[in-house]
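So the structure is just underneath, and the comments pick up after that.
A single protein chain has been removed from this complex, and every other one stays in its place.
In this document, chain identifiers A, B and C correspond to the written order of the chains, with residue numbering beginning at 1 in each.
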Amino acid sequence: MSFQEQIHDVAQLAMVELFTPKFEESYWFFHDVLGMTPNGDDGTSVYLRGYEDRYHHSLKLTRADHAGVGVVCWRASSPQALERRVAKIEASDNPGRWVDTNTGYGRAYEFTTPDGHKQHLFWDVEYFQPTEGQKSKLLSRAQKRPLRGVPVRRIDHINLLCSDVTKNASFLQENLGFLKRENVVFGGKEELACWLSVSPLVHEVAFTKDQAGPGNRLHHLAFWYGNQGQMLDLADILQEYDVHIEAGPAKHGISQGYFMYIYEPGGNRIELFGDTGYLIFDPEWKTLTWTEENFFSCGGVWFGGDLPQDFFVYGTPLVEAAMAKAEEVLEPAQ
Amino acid sequence: MSFQEQIHDVAQLAMVELFTPKFEESYWFFHDVLGMTPNGDDGTSVYLRGYEDRYHHSLKLTRADHAGVGVVCWRASSPQALERRVAKIEASDNPGRWVDTNTGYGRAYEFTTPDGHKQHLFWDVEYFQPTEGQKSKLLSRAQKRPLRGVPVRRIDHINLLCSDVTKNASFLQENLGFLKRENVVFGGKEELACWLSVSPLVHEVAFTKDQAGPGNRLHHLAFWYGNQGQMLDLADILQEYDVHIEAGPAKHGISQGYFMYIYEPGGNRIELFGDTGYLIFDPEWKTLTWTEENFFSCGGVWFGGDLPQDFFVYGTPLVEAAMAKAEEVLEPAQ
Amino acid sequence: MSFQEQIHDVAQLAMVELFTPKFEESYWFFHDVLGMTPNGDDGTSVYLRGYEDRYHHSLKLTRADHAGVGVVCWRASSPQALERRVAKIEASDNPGRWVDTNTGYGRAYEFTTPDGHKQHLFWDVEYFQPTEGQKSKLLSRAQKRPLRGVPVRRIDHINLLCSDVTKNASFLQENLGFLKRENVVFGGKEELACWLSVSPLVHEVAFTKDQAGPGNRLHHLAFWYGNQGQMLDLADILQEYDVHIEAGPAKHGISQGYFMYIYEPGGNRIELFGDTGYLIFDPEWKTLTWTEENFFSCGGVWFGGDLPQDFFVYGTPLVEAAMAKAEEVLEPAQ
Partner (left out) sequence: MSFQEQIHDVAQLAMVELFTPKFEESYWFFHDVLGMTPNGDDGTSVYLRGYEDRYHHSLKLTRADHAGVGVVCWRASSPQALERRVAKIEASDNPGRWVDTNTGYGRAYEFTTPDGHKQHLFWDVEYFQPTEGQKSKLLSRAQKRPLRGVPVRRIDHINLLCSDVTKNASFLQENLGFLKRENVVFGGKEELACWLSVSPLVHEVAFTKDQAGPGNRLHHLAFWYGNQGQMLDLADILQEYDVHIEAGPAKHGISQGYFMYIYEPGGNRIELFGDTGYLIFDPEWKTLTWTEENFFSCGGVWFGGDLPQDFFVYGTPLVEAAMAKAEEVLEPAQ
């Protein structure tokens, strides 16, 4: 079986853990504004889901003394696919270990990216069981659509800040079968960002050069609406309730995603993804490379206002340079 | 390699041929209203593409004395995947043959569904080459977005009328690795329709029981917008220019697709697909089955007005029962 | 001062009273689904507003043993305009009387349409006073946009069922300065419906022939979104939570309104108005008349599925003919 034919061993981004130093406010944001449904609270973390997320949770929101990302969880396509991928990682410079006790999924293989972002890969997963009142008549919907805020449908992708984009991407390409769909290279040299996927989505994960910190940080976590209009409704609400909008609603050239970036009250950047961008079905897809000549005019933003400087330096955990900014915009939240 | 792991051997629906007895009017519809770009005319057929279709064409529009569907073209995921699938079909009850000369793609394996719908499966394909003036600054876009009508982005799926839904679906499942995502079964017995895919899309192909004809006919061919608002604009235009809207814009429960069905002037039903519905990333997905109890209340239409009786009997080529209807609604077209 | 120059003596539809035999369920609908803000409960009635309604309330929801419409309230353009209009009505066949004690507005002149629909016309009104927490940063917004359901912005218009459309319309035209913007006349004879306004809106009030009852009933009360996408969100929620959608989301030819008609759990038909349709600025506007030839093809629905038979016979209070229908669809509510 050729390399190209193995790309489907990882099925999907299943869950992400976020740390928040302002738990109540963050919970208000995810629950009341993004309309996510809680599914358990173990005292340290609360588990939440979009109404079309099928598993136990898609977001693990953990009380902490600083913002940032915890474990990033991937579901394999089959038990065999899991074994194949674990064998690859075991044989790499950066082997991991099995972790047996997890909330919402079974035995998982834990490893890190070269930069240190913690990942779990697993097969066994706990499906969300709606109560009678939560059950939707729509068979493809895991639960009724909530009546709160502008509810997100499902988790979409994660963007990780790292010290070496190419190195981190290569690790996922070689060991997990990710394909590089688009990237940004300035001066023909350094790769500043790239977008990787295991499906027709342009990305389930992206890496961005950490220009303000040491890497191993979070750029953003994204949830999906698949609907442009809902983004305008959400923007209206966020402005009304003093949640900081960093950029958008606007359209990226890269990924063609209709985006909005906000800082949840705990400080993590969250992206809301308003349409599907484009989907890649062509098996001969070659990485699209943006340079300094077209990134600023088209790639970063196709239409809708420039990306502010913050977009290129802000991440969590906060580094000193960004502290002032965070204090300024996160103060008024709620 | 297990069966489940082979589902990706077929990459995508690449092209479909439609027959039209009113070529000029059909061409006006696809070119002026759906904004498709012509790419060659060999006297018998004209070749057209949505502005994000990457290959030579996605629609082959052929002058004929009746409406209907010609060859349905699938691209394999790799040369090896093509070989694997051809070997399967060769070993089936229904072997095909290689066809060497094709416009827009190379050597293809031609076979039919049990009902007789002609299919091509191939690897080699000709990419669309935009002229300088057609070239888009958006790297993921095969050409500039046209300024005509409400332009479709790409081909999405096809729905085939057949005499035996289960039999036709099984052929694609067993030989080409399609998965059955949703279906309709009344009385616990007959399967009236099903939706199959080789990707996170709910379907690239559907089979519907031909209740008014002998099978081996077309229910509809669908193009994708991925945008609800554009559907309202298109509906406004279609009503303005006397193109028959059969149903929608409205939302299916099945596939969650925001749909509109129209009859192009030649008589073929075309679906415009306004959002992405939902995507399937769960590798353990089990077919969702709708019955007479929930199909009429939720499955057929989630919101937006009932499906008319025509939806269940009209197809091309026309059978006598549907002739009168076709004459009535297709007459006024432009 | 000519007649034409007096049309602005009535400024706006300010409030409407609805009766409901299922108060809790109706309240859930207006509060949780339409996101209206309560502003007082006197034991008999609760007062509610859309978030951009400026006065004490726009909806008075009254506990009753049957559904239907109570008083319809109009604000005059000035104290002088009020006096002028009262003088006109006093001189008509159908004089009214002053009512001094009203919740939310001052002394009002009470009169009825020829069919008997009770109306109040007043100048003095109580403005809504948001609490500190309710106050919006948007100066033109009477309060923060709520986080519940898909919140309506303001009251828009009312449609009254009557025994004689022309007679009721003439009363408002002659005495209150309304202009007839569009109407439906079949067979060159009977006027079946008409739309009247005192502003660039196509209508603040419409009259529809009561084909199933004695007249003096409610066809529907409409609230405004001004946004097509929110209608799709609301339709999704209504289907999810078993609120009966009678028709739409779809677009009327008449008024160009993007509409949805639903039955609130108490049985009253409510229209949600998704865009602004068109606005009339031409001072020479002549009534647009639809006939049997274009009403069914374009006027009733421009696109989006036919109006069901119910649309032409259902109204509140229910008459016997419609009781069965109401029981069927209102049962599952919530």
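Just so it is clear, contacts are C-beta pairs under 8 Å (C-beta built on N, C-alpha and C of every residue); 3 or more make two chains touch, one makes a residue touch a chain.
Just so it is clear, the model here is predicted, and its values are computed rather than measured.
Considering the whole complex, the residue from C:G229, C:G248 or C:G300 that touches the absent chain is C:G229.
Contact with the undisplayed chain is limited, among A:G226, A:P249 or A:P317, to A:P249.
If you put the hidden chain back, the residue from C:E182, C:D210 or C:D310 that touches it is C:E182. In the full complex, chain C touches the hidden chain at residues 1-2, 4-5, 8, 11-12, 52, 54, 75-78, 80-81, 137-141, 153, 182, 199-202, 226-229, 253, 255-256, 275-276, 278-279, 281-283, 288, 290, 294, 297-299, 302. Hidden from this view is one chain, which touches chain A at 228-229, 232, 235-236, 238-239, 245, 247-251, 258, 298, 302-306. Contact between chain B and the unshown chain involves residues 32-33, 136-138, 144-145, 147-149, 227-230, 232-233, 236-237, 239-241.
To be clear about the criterion, only the chains that are shown with their structure count from here on.
Each chain gets a centre from the mean of its Cα atoms; for chain A and chain B, those two points are 32 Å apart. Listed for chain B are residues 228-229, 298, 302, each touching two or more other chains.
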